[in-house]
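Have a look at the structure below before the remarks.
Left out: one protein chain. Kept in place: all the others.
Think of it as A and B in the order they're written, each chain with its own count starting at 1.
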Amino acid sequence: MEVGIVSYGAYVPRYRIKPEEIGRVWGTDGIAMGKGLMIFSKSVPGPDEDTITISVEAARNMMRRVDVDPKDIGAIYVGSESHPYAVKPSGTIVAEAIEASPELTVADFEFACKAGTAAIQTCMGLVGSGMMKYGVAIGADTSQGAPGDALEYSASAGGAAHMIGAEKIIARIDHTYSYTTDTPDFWRREGQMYPSHGGRFTGEPAYFKHIVSCARGLMKKAGTTPDDYAHAVFHQPNGKFPTRVAKQMGFTEAQGKLGLIVPHIGNTYSGAVPLGLAAILDEAKPGDRIFAIAYGSGAGSDGFDMTVTDEISTFKRDRAPTVKEQIANPKYLDYATYAKFRGKITLGRG
Amino acid sequence: MATAPRFWRQNPSRYNLIGIKCNSCGKNYFPPRAICPVCHRKSVGKIEPLKFKGEGAIFSFSEVHEGIDEKATLKPYLVAMVELDEGPKITGQVIDCDACDLKIGARVRTVLRKLSEEGSAGVIHYGYKFVPVRDKKE
Partner (left out) sequence: MRRVAVIGVGDTKFGELWDASFRDIGIRAGLAAVEDAKISAEMIDAVFVGNMSAGRFIEQEHIGALIADYAGLARDHIPATRVEAAGASGGLALRQGFMAVASGLHDIVVVGGAEKMMDVSDIASSMIQSSASDQEWETELGATFASLHALIARRHMHEYGTTREQLADVAVKNHKNGSLNPKAQFQREINRDVVLRSPLVADPLRVFDCSPSSDGAAAVVLCPLDDAKKYVETPVEIIGSGQASDTLALHHRRDILTMDATRIAAKKAFKRAGLEQKDVQLAEVHDNFTISEILAIEDLGFFKKGEGGKATEDGRTALDGEIAINTSGGLKARGDPIGATGLAQAVEVVTQLRGVAGKRQVKDASVGLTHNVGGTGATVIVHIFRRS
């Protein structure tokens, strides 16, 4: 059975902070830092936003674009590394908020930055096997970098929801392929507020090895070369890594243009590839082939080979805001307000 | 302080603006109530759930500086009384904007946000807040 994306929705918080503002506080050359990372501002969630509210807004934008009965949704999986609860699912709230409850299955996924794409694969299996009509896969995060750490320049917030089904598909998923090893490049222990990372160890043996291996494996399986694709999106912890990995494998800058959103909003972690994919679908035309490779620390990569169908011409894209529209109209914060919003200030209790 | 069951009970209305319509007089109410204040006994058996669209106009608003401990990280924050397109007025916070962006009559729509949490180890409560409508889609 053919399966693919039936609808999608994105959400990016309105607030932003610039690297020069972060650098100002820590005595670092923020402009140079931003250039090095290719991040010129990052999104910041409001003090009342979290992975759950971002997932709900993304899922509602996804529902606005189709006339699907929410009761036909058989599964909702929310992939994130910043679920507000350690125990208690994020997905149940999403399910209630889009009125898909109670006859469905829900679970939260965690695989660093690729939990959202792992959810897409799970939904593909459930829909493809005929177990359900639609499955919803969400990748969303409100990631934190420790104050002063390099991660603070990139860790941001946002998410996207993708509805996987077998009818009225706007982007058919022709192949998927994953590459997984045990590589401790980035982690967060239970109860810790901020993640830890292995510095340069997150580069070659982690991000690059897994993305390149996954990309090669996927193209071998699909029998394709980079030239076959109109668009390519790679996990984007910063602007530099995906640009370098794309070039290394022979993808052009033009192919990566639509999906590269990190320079404007930073690293949305589990939201990164789902949001990049949403940005591509916002503008893709029938027949476009899309190449997408997610990466999650710890470590693994999920790859997708997709084809945009004719269905996209009648798809109601404009019933919800595009990624580009959400990237526009930002509200910039100073570091003090950012620290207040992100709970980095200890409050006395009256 | 809110408690989990008391909040949970209202989730349909807080997440999805479920109110009621009185089929005796045709008036809409939010939140749900068992008896229509216009029709009294005539409304019994004629009340049905109604999902409000969550769009309306600001009737009045205030920037709150003092008063609720748990909203400390939000302070100052905006509260408004909003007249929904279906008729009823409701009260809620307005977010993602400044007081100077608001005026009486401005269009707003609901989004889901955190309303409060019962301390750092307690349950988090979610519900509607308002954002200004910036264009037809957003």
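The definition used in the following text is that a contact is a pair of C-beta atoms (placed from the backbone, for glycine too) under 8 Å apart; a residue touches a chain by one contact, two chains touch by 3 or more.
None of these values were measured; they are calculated from a predicted model.
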By the document's definition of touch, the residue of B:Val64, B:Cys97 or B:Val133 touching the omitted chain is B:Val64
Residues of subunit B touching the missing chain are 2, 6-7, 10, 31, 59-69, 71, 76-77, 79-81, 88-93, 99, 104, 115-116, 125, 127-129
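In this text, only the chains that are shown with their structure count from here on.
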Within their complex, subunit B touches subunit A through residues 11-12, 15-16, 69, 72-74, 93, 95-96, 111-115, 124, 126, 129, 134, 137-138
Listed in rising order, the residues of subunit A that touch subunit B in the complex are 14-15, 46-50, 52-53, 56-57, 60, 84-85, 93, 96-97, 99, 318-321, 325-326, 329, 331, 340-341, 343, 345, 347, 349-350
